[in-house]
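Below is one structure, written out as structure tokens; the observations come after it.
With one protein chain removed, the remaining protein chains of the complex are shown where they sit.
For reference, chains read A and B in written order, and residue numbers begin at 1 within each chain.
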Amino acid sequence: MTALLEVRGLKMHYGTVKGDVKAVDDVSFSLEAGESLGIAGESGCGKTSVALALMKLQPGNAKFLGGSITLDGMNVLALDDEKIRREVRWKRISMVPQAAMNALNPVFTVKDQIIEAILTHEDVSEKEAEKRTLELLKRVGIDPSRAGNYPHEFSGGMKQRAMIAMALACNPEIVIADEPTTALDVIVQAQVLKVIKTLQRDLGLSMILISHDLSVVAETCERTVIMYAGSIVENTSTVEMFRHPLHPYSVGLIGAFPKLTGERKRLESITGNPPNLLDPPPGCRFHPRCPHARDVCTRIVPPLLETHENHMVACHMVNRHPEYR
Amino acid sequence: MSERLVRVEGLVKHFPVHMSLLDSLLRREVPMVKAVDGVSFTIKSGEIFGLVGESGCGKTTTGRAVIRLIEPTSGHVLFDGVDVDELPRGEVKAYRREMQIIFQDPFESLNPKMTIYELVAEPLEIHGIGAGDEERRALISEALNEVQLIPPEEFLFRYPHELSGGQRQRVAIARVLILKPRFVVADEPVSMLDVSIRTEVLNLMLDIREKLGLTILFITHDLAIARYMSDDIGVMYLGKLIECGGTHDVLDDPDHPYTQALMAAVPVPDAERRRGDLPIRGETPQPINVPPGCRFHPRCPYAFDRCKVEEPPLVEVEPGHAAACFLQDEFHAGRLKRGRLPEDQAET
Partner (left out) sequence: MDRGRLARSVSEFGRMYLGNRMGQAGLALLFIFIGMAALAPYLTPYDPMYTMQLANFRAKPQWLDPALPPNLYLITDPGLPSVAALGEWSLELTGGSSASWTGSEGYPGIPLVEEGSGPGAIEVTGEPSAEGTAVVERIYQYAYKPPRRFSVHLAYKAQVTGEATWSIQVLLRQSDGNLLELWSSGPRRGSQGWTVPRPQIDTNDAILRLRLFNDILGDASRMFPRGGEYGLVVRVSTVSEGGTVKVYLDDVSARIWGESFGLLGTDNYGRDIFTQLMHGSRISIIIGIFSAVIAVVLGVLVGLTSGYLGGWVDELAMRINDILLTIPGLPFLIVLTAVLGPTIWSVIILIGFLGWMGIARLIRSQVLTLKTKAFVEASRASGGGTWHIIRVHLVPNVMTMAYTQLALTVPGAIVTEAALSFLGLGDPFLQTWGKMLHDVQYYGAVAEWWWAVPPGLCIALLSMSFVFIGYALDDIFNPKLRGR
């Protein structure tokens, strides 16, 4: 069975005056139809770059140095911009961008903006588009009577819901949600996450949710990918990830979240700082901060291997270290 | 030293929305943002008091007003039993030195044009501490050691932009510690930091508290961090303290529907512990038009007529645990199930 979306060895660098920022380095993962995948990692780990690459919305100074993105057997990277714009973006893959609250144009009503999005991508009548818009807004929990409001009349959570409705406007197969709840307060965040989860389940969407907050990913996704310094360090089901994380970084990251229930104990922190991607360390990029690093880690980049069933991890020490299992 | 180091009594801070010259000339009534609307609590010496709430609830304003960084509209803050407002001018500065603040964004709170040395020396200069460069340098090195910027010499003449976020926040903490304060307000000190770094800063603050016997008002929007850090906790909603008490009492057995809602809403990094349905809807209104009665009533699933007209006072449900809800005793005694809608109550 082939996956709906298949990313293989994706390598994307940003050219800057100081040299190449190695933002995405040999990233591979796949997304099955109807699956929800969470990509988690700290700021600057390359998770947003991956999302932009999937839509081919990467900034101008980005350079693809290898790899492929295959959507339903079609190599997205090989398509020209026009074709992507007409056939892929929005219709097949759509995105709820970061800081979505500012993504709405303040001079048009929310309804008009969604109708506009439908009309640019699909050949339907305006009436049809309006009908679909109201339906979408209802789905994300916005009362259709408020559809004619301007964005400033919406609260933060409602704007975010509207952005989700807009992302769904052309019935895409895949929705990428990039930090969809970062600027929201907890209660509203919970409401929006619930909307996302319900929609994903009801519409059978494939979803990639990108967040720096592991708990958001844990709440929402079936599968979790953890990225560090431009590479994937671990990829497994969410349950497995939180129950038995294998990569030392994943272990540290999960351990760094204080618990809301249970015993209060001192959190263990990961020492040091994430590397500068202009000049990442050789070998495993995590080795300068890793408590288990050996000589081999400083020289050879660990490949992402399926070390246990349905559990991929990129660490040389994973099977040699009894602590992990 | 009294047991209660900081006592906040009826703190109120209203901001005019916008006052133009014309408005003030005509003495026109301008709408007020009721950022803090009557907040009272006490912080025991040596403890960490966590002040939690969503954005706009007034927790940051409270923190600033407590250390007199902004003038409160009314209310008193007693520090060590002394009302700072009533002190003669000359003594105020000495008291202010004992109350310090750590800011949210270490990228913003350090002047980018100053070196670490200059930044940490600034409070010394202001208060005229340390005679001569030698003594100051020794004090600065000591403070940097304290916050684990080791060896200090390596950091002294670097600029903030050359440091990572965590290191910058340590510099900000060093600036505070160098004045040897007894009370520190920490205003979301880790919210701008990445997860792997923020733990270090949190642990550092716990260690310093232990070592120096600091009293800390820890402001955060993150309940999990508040739980990790604080001994006592206060929950704010729209400028009011709606529940406060021991951290375990408040977070494990919340007696105010808002606290219950917050607890239910926090995502948990545990895929198996999925939450149930949320009992509240809608979003926090602007603090310009605060609802009458209980300010939470429009969103509260348990609200009844009395809530719409009468504001519930903050009263104890058990010793050391107070809430501001007419139904708090029902929740506390288990007659109402927490986190469940009223219509579902009967089912069990």
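In the analysis below, a contact is a pair of C-beta atoms (placed from the backbone, for glycine too) under 8 Å apart; a residue touches a chain by one contact, two chains touch by 3 or more.
Note that the structure is a prediction, hence the values are computed from the model and not measured.
The undisplayed chain touches these shown chains across the complete complex, B.
Contact with the omitted chain, checked across B:Val8, B:Ala65, B:Val84 or B:Ile101, is made by B:Ile101.
Among B:Met32, B:Leu69, B:Leu87 or B:Leu206, only B:Leu69 touches the chain that is left out of the view.
Within the whole complex, the absent chain has one touching residue among B:His76, B:His127 or B:Lys180, and that is B:His127. Within chain B, the residues in touch with the undisplayed chain are 21, 67, 69, 93, 96-97, 100-101, 103-105, 108-113, 115, 122-123, 126-127, 157, 172, 175-176, 179.
FYI, only the chains that are shown with their structure count from here on.
Residues 42-43, 155-158, 185-191, 193-194, 212-216, 218-219, 238-239, 241-243, 252-254, 256-261, 264, 266-271, 273-274 of chain A touch chain B in their complex. Remark: chain B residues 54-55, 164, 166-167, 194-200, 202-203, 206, 221, 223-225, 227-228, 251-252, 261-272, 274-275, 278, 280-281, 283-284 touch chain A in the complex.
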